[in-house]
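Here it is: the structure, laid out below.
Removed: one protein chain of the complex. Kept in place: all other protein chains.
Presenting chain A:
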Amino acid sequence: MMLRVLLPCLLLAAAPALAQALDPVLLAGACQGCHGVAGQGSHGIPQIKDAQSRAEFVALMQAFRANQREATVMGRITRGYTDEQITVLATHFARAQ
């Protein structure tokens, strides 16, 4: 699938430039409403902080978006976010590699 090939390139090449245009803290603010202010999760809502690498985060969001992974709300949510936004969020939440 084309998207799968493109995304790692996006991550490597474009992330710093995108981070200036999009505010990662502001984007992540939406996630915090359920996943907690530090991304720690609660009541079965998974933690997102330090849980995975950037590539894993992007792959997971892509799977939610494509209905390839069972979800309650995440499919409906990820379909509202662009590749750029997901990349910025991945950088914000992923553990240091």
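The rule is simple: a contact is a pair of C-beta atoms (placed from the backbone, for glycine too) under 8 Å apart; a residue touches a chain by one contact, two chains touch by 3 or more; residues count from 1.
By our rule, contacts and distances are computed from a predicted model.
K.L.:
One chain of this complex is missing from the view, so tell me which of "Cytochrome c", "ABC transporter permease subunit", "1,2-phenylacetyl-CoA epoxidase subunit A" or "Dihydroorotase" is its UniProt name.
P.N.:
"Cytochrome c"
K.L.:
Tell me where the left-out chain touches chain A, residue by residue.
P.N.:
Here the touching residues of chain A are 21-23, 25-27, 29-30, 32-37, 41-45, 70, 72-73, 76-77, 79-81, 85.
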